[in-house]
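With one protein chain held back, the other chains of the complex are shown just where they sit.
Labels run A and B following the written order; every chain starts at residue 1.
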Amino acid sequence: MARRGAPVVALVAVAIACALPFLLSNFRLFQFTQVYIYAIALLGLNLLTGYNGQISLGHGAFYAIGAYAAAIMMDQWGVPYGWTIPAAGLICFAAGFLFGLPALRLEGLYLALATFSLALATPQILKYFEHWTGGSQGIVLAKPSAPFGLPLNPDQWLYFLALVVLLAALWLAANLLRGRVGRAIVALRDNPIAARAMGVNSALYKSLTFGVSAAYTGIAGALSAVAIAYVAPDSFNIFLSIALLIGIVVGGLASIAGAIYGAFFLHFVPNWAQDISKAAPWAIFGVSLILFMYFMPYGIAGAVHRIAQRLQRPQSTGDGREPPPSVRTIA
Amino acid sequence: MSALLEVRGLEAYYGRVKALDGVTFTLASGGITTILGANGAGKTTTLRAISRMVRTAGSIRFAGEPIESCSTEDVVRRGVAHAPEGRGTFAQLTVEENLRLGAWGRRDRAGLEQDFARVFGYFPALDVRRRQQAGTLSGGEQQMLAVARALMLKPRLLLMDEPSLGLAPLIVQEIFRILRTVNAETGVAILLVEQNAALALDLADHVFLMETGRVVMEGPSELLRRDDSIRKAYLGY
Partner (left out) sequence: MSCKLAVDTFIQQVVSGLATGSIYAALALALVMIYEATDVVNFAQGEMAMFATYICWAMLSAGVPYWGAFCGTLVIAFAGGLLIERVVIRPVENAPILTIVIITIGLLEIFNSLAGWIFSYVQKPFPSPFPKEPVRFGEIVLGSHDLGQIGVTLAVLACIFVFFRFTPLGLAMRAAAQNPVSSRLVGIRVGWMLALGWGLAAMFGAVAGMMIAPIVFLEPNMMGGIQIYAFAAATLGGFTSPVGAVVGGLIVGVVENLVGTYVSFIGTELKLTVALAMIIIVLLVKPSGLFGRAVVRRV
């Protein structure tokens, strides 16, 4: 997806992002921080479901593992928060890889079923291991302040932390998907038998993808534990997993930019919808899922892409529609 | 004699591939017609076009009424029974249930028992296996079941797609003999797609020859049977 204008747009976006902490209130900054955290989690899920075609309705579980790993390390072992984030990533990579191995035998629907069940069971499992997780009451943490005496308040510091991790995650994902590995991952989604016949080690790639995907989401979870300074089992219920799914669908399946659009959608829609009623955000999410699948199967990223294409080539012939990355309808 | 089926300029598409390129023919009521041709000529596609199972352009009229915008179910309910390639048996249901389903598209559902009797009269082997699961029947029996099921509709037109496929010659002859009897007794028109040209010519009154999506020759089957040069040129024997 190397559009001509893309690097310029990206640079401008990063520049604006860096300027924001000095322009916005702490509260707004915190919102953006949460958006960035979501984006990292969505990158992870999109890698698995959008690019690799393995449906996961249970990524909330990895988010929870990352969050609790970080929380326990900080709370019980006094590990500095900076180290908990990569540690959570490694732990979730292992968890994802291990889950991915048996998942190899599960196709589409059955994998969706198994991961959905995992998501349903997560809060209960978290509450059960009270000794580690603090049970229903969760774990309260201390909000970190800026290191090295930098002139930033905690919200600003956390914002930059999240931003840096997000940029690293974006860069890593883009590179991963651009090369041989990326092509193998997508090939496994589109035609697994042909891919295997071409020598792609299906088992290895699919498990690795699961691992990397879980790692991303786990890092996001760890960041959220640090930023919110609190973890509790009921925040990691089935609705979290569903929210992540909504994020990648609305943002755009098999799209890196989609993670960012989706994250903004996930965070800000409930904000103004909650004024209508407590139930409204989820009703909107549900309706969005259905409407996007009907009319915008590539999500916002797809729409942006199409608009950009039309701007670059004003006299395009044909309707320029390619089949969506993983939502190919039979004519 | 009024035309039962009129096809004009029929084109058919599988995705972007054009399988029929302007097929035109007419079928009279009550006769037996066969479509012959090599693999890929478009014979099966023609039947599927009539049954609305494939995307088409052009005109198809059945009993004087246009059916291009009908669905498969509508065409069936108008009296067109289609015994598809591969039999299309409901393998997990019993023989009796298969036959009962054959009558589903009928306007008048009275007299179902008599129709069972009639059909078992043509195919006594099916009567014996009435409560057996259809998937366990032999190839020949499944073909009989396909014909019997189609007959339960009391159709005006019977489309048969390659009934001889995979069957022993004796069984095929038996089935064709029964088809002739059915045609004589009930007056149902039969449109038969066949690879086995000899048997088909023997059964049919009228022949269409297809090649790469078009009708290239038509005429009474007598002609093709008698005229060696035409037969050699088009059928190779």
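The working rule: a contact is a pair of C-beta atoms (placed from the backbone, for glycine too) under 8 Å apart; a residue touches a chain by one contact, two chains touch by 3 or more.
For clarity, every value in this text was computed on a predicted model and none was experimentally measured.
Enquirer: Of B:42, B:102, B:140 or B:163, which sits in contact with the chain we cannot see?
Expert: B:102
Enquirer: Going by the contact rule already stated, which one of A:141, A:249 or A:263 would touch the omitted chain in the full complex?
Expert: Considering the complete complex, A:249 is the one touching the chain left out.
Enquirer: Write down which of A:174, A:280 or A:303 is the residue touching the left-out chain.
Expert: Hidden-chain contact among the options goes to A:280.
Enquirer: Touching residues of subunit B against the unshown chain: what are they?
Expert: Per the touch rule, subunit B residues meeting the hidden chain are 51, 53, 71-73, 76-77, 81-82, 84, 88-93, 97, 100-102, 104-106, 149, 153.
Enquirer: Pick out the residues on subunit A that sit against the missing chain.
Expert: Residues in contact with the chain left out: 49, 53, 55, 57, 102, 105-106, 108-110, 112-114, 116-118, 120-121, 124-125, 127-128, 193, 238, 242, 245, 249, 253, 277-283, 285-290, 293-294, 297, 326-330.
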